[in-house]
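First the structure, then my questions, so here it is.
Just one protein chain is left out here, and the rest sit where they should.
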Amino acid sequence: MSGAGRLFPVVWRRLPGRIGLLGLALVVLAAVVAPPFLPSPIEQPDIEHADQSPSAAHPMGTDPLSRDVLARVASGGRVSLAVAALAVALSVTLGALVGVAAGYYGGAVDAVMMRLVDGALAIPRLFLLLLLLALWERIPITAFVLIVGATGWFGTSRLVRAEVLRLREADYVQAARALGSGAGRIMFRHLLPNAAGPLLVAATLGVGEVILLEAGLSFLGLGIQPPTPSWGGMIYDAREVLVTAPWASVFPALAITLTVLSVNLIGDALRDALDTRGA
Amino acid sequence: MRRWLLARSAHALLTLLVSVCVLFFLMRAAPGDPLSRLGGDRPISAAQIRNLRARYGLDQPVTRQFAAFAGGVARGDLGTSIQYSRPVSQLIAERLPATLLLGGTVLLLNFTLGIWLGAWQAIRRGRLADRALEVTSLAFYSVPSFWLAILLATVASIHWHLLPPAGMRDPLLGPDAAWSVRAVDVLRHLVLPALTLSLVSIAATMRYQRAAMIEALGEPFVQTARAKGISERRVLWHHAWRNALFPVITLFGLWLPVLVTGSVFVEAVFAWPGLGGLAASAVGSRDYPLLMGTAVLVSVLVILGGLIADIAYAVLDPRVRQA
Partner (left out) sequence: MQRTPFLVSVALAALLGCSTRGADGGGAVAGTAVIVVGEQATTPVPVLQSVKGRSADAEVADLLFLRLAQLGPGGRTSGEDGFVPALASSWSRRDSVTLVFELDPRARWQDGVPVTARDVVFTFERARDTTFTPTIAGLLHHIRSVTADGDHRVVIGFDQPYAEQFYDAVFHAPPLPEHLLRGMTQEQMLASEYVKHPVGDGPYRWVRSTPDAITLAAVDSFFLGEPGIQRVVLRVAGDPDARLNLLLTGDADAAAAVVPPEANRDRLAATGAFDLVAVPSTTMGYILFNQRDPAHPARPHPILQDSAVRRALVLALDRASIVRAVFGPDARVPYGPVSPALWIARLTPAPEAQDTAAARALLAGAGWRDTNGDGTLDRGGRPLRLEFIVPSPSKARTQIALQVQEQLRRMGIKLDVMVLEPNVWNTRHNAGQFDLDFASATQDPTPAGLTQSWSCAGGSNVAHYCDPTVDSLMQAAILTRDSAAPIWLAAVRRIERDTPAAFMYAPVGVYAVSKRYASVDIRAESPWIELPHWSVKPGQAIARDRVTAP
């Protein structure tokens, strides 16, 4: 926690970082604070008022079941943000650990780990999820996050491993080894921070990926159960009226874009911060 | 060299075995089987369903089913699709060209344009051009691909009448049409799906390349090169960029298998006759032979991707070869 506490001012000091933090704060606040002040995101007032364009009463219009899009965007953020944050945290951690261990130890450890990763990569993630999630009848949200997170790290581990392979013969790593640093210390103090570049990119891009993945899965009945809204699910629900009632999908899409952009700006600022510390 | 080749082949075999095993047994564990949704309002007796199960070997223990499947693969026989009643190899062969054409084009676009733009962004880091590119590419990255696909088809095909809205070729052009006419026809059909897929995914290549390039620009050897008075252009593109290619090469290896199934939604909206839709329908209807056939193909691409990446590392940095 203290680490995060130290990083916050570092990010805030940079303009893009500040924009990112403000953007993310806006999205999170909307999801947490706004829903009680908005119409119900679940109840359908009147089917005759479906697909209405934005107006004073419904600033973002209504969806095909006459529900207020603004209310659904706000409370949809709860699910989408939570799932994205937790699943990405899990997959980046797993990817970093496996990648750094495989790259550092090399040899048999590397061969075994990477063959397993290759094997997992050879199964398209969507299929893996379709089959895994179907094993449960109704999936609790924690299990959902675990499964999405646990199937998302294969590529990250390869990226980290590639960085570590490049770095492990570097002078400062050799020096640390010569000075008698333990394997753990070398991996976590010297190798991982220098692989922060691809890791941060994987994390920040992962947020968008997971939100969209959740959407595809809820469309197939494997994600968040309707009528609970999620951003991705909203876009899929409004698919038939994409051209004729675009507001029902444009606003959740904008929410995803704002989130992904904010997270990437924060990631950039973090990277810069880590860079200056290393120098 | 020979040892390297042997090790490689062993790795390839292991990869294939891991993925095929995981998928095979996961598929059997998942609810439903290829015959569970027969019947409906048509009279079909339990005895008839038993007959069918026997025909597809579904009445055998799972391990024996696996042995039968593995034996088939070894003989080059992937079995017969249950929902399409056609040999799996025929179905895949029919659609592979479309998949390779679309996937190859997107791969090429992403890894030429994406690398170039990412590096260019790193050099102009923090400036307006860098930020503008970041916002644009991420905006595309965060919309669902089918959404962009419908939008592009509506604008480019229906409003502007520029390009065909769906399909891979004009079915009215017979095989007797001139080669050049047919090639242009396929290219016209390729533009929209390739553009959609590139737009929604190019941000990944750009971001990894940008991050790696920023890192490389901060490394001591770049300062050294600058101090030696080497021209800035050479420093950037020869010293820094060469070192910044590592993550992107890995990414390339990871992308190769995505070619086959990464475009299910875009294939659908543009009615592109590729493998993605076929494989997705195989998952949904639990068409075991068809899905396993696709899995074998994807495994081969993973192995190929890993191989290409390793060779590229070795070319870029001889130190890696010992690894």
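A and B label the chains in the order they appear, each numbered from 1.
Note that a residue touches a chain if its C-beta (ideal position, glycine included) is under 8 Å from a C-beta of that chain, and two chains touch if they have at least 3 such contacts.
The structure presented is a predicted model; accordingly, all values stated were derived computationally and were not measured.
If you put the hidden chain back, the residue from A:L65, A:L86 or A:A162 that touches it is A:L65.
Screening B:A68, B:L108 or B:V181 for touch with the missing chain picks out B:V181. Annotation: of B:L6, B:L173 or B:V315, B:L173 touches the absent chain (contact as defined above). Considering B:P144, B:P257 or B:G277, the position touching the chain not shown turns out to be B:G277 (whole complex).
Looking at chain A, the residues touching the absent chain are 43-44, 47, 50, 64-65, 130, 133-134, 137-138, 219-222, 225-227, 237, 239-245.
Mapped onto chain B, contacts with the missing chain fall at residues 30-32, 35-49, 51-52, 55, 80-87, 90-91, 94-95, 98, 150, 153-154, 157-158, 161-175, 181, 184-185, 187-188, 191, 268-271, 273, 277, 284-286.
In this section, only the chains that are shown with their structure count from here on.
Centre-to-centre, using mean CA coordinates, chain A is 21 Å away from chain B.
The touching residues of chain A, counted against chain B in their complex, run 16, 106, 110-111, 115-116, 118-124, 126-128, 130-132, 134-135, 155, 158-159, 162-163, 165-166, 169, 194, 197-198, 200-201, 204-205, 208, 211-212, 215-216, 232, 235-236, 239, 242-243, 249, 253, 256-257, 259-261, 264, 268, 271, 275, 279.
Those residues of chain B that touch chain A in the shared complex are 11, 14-19, 21-23, 26-27, 29-32, 126, 131, 134-135, 138-139, 141-144, 146-147, 150-151, 154, 203-204, 207-208, 211-212, 214-215, 218, 246-247, 249-251, 253-254, 257-258, 260-262, 264-265, 279-280, 283-284, 291, 295, 298-299, 301-303, 306, 309, 313, 317, 319-320, 323.
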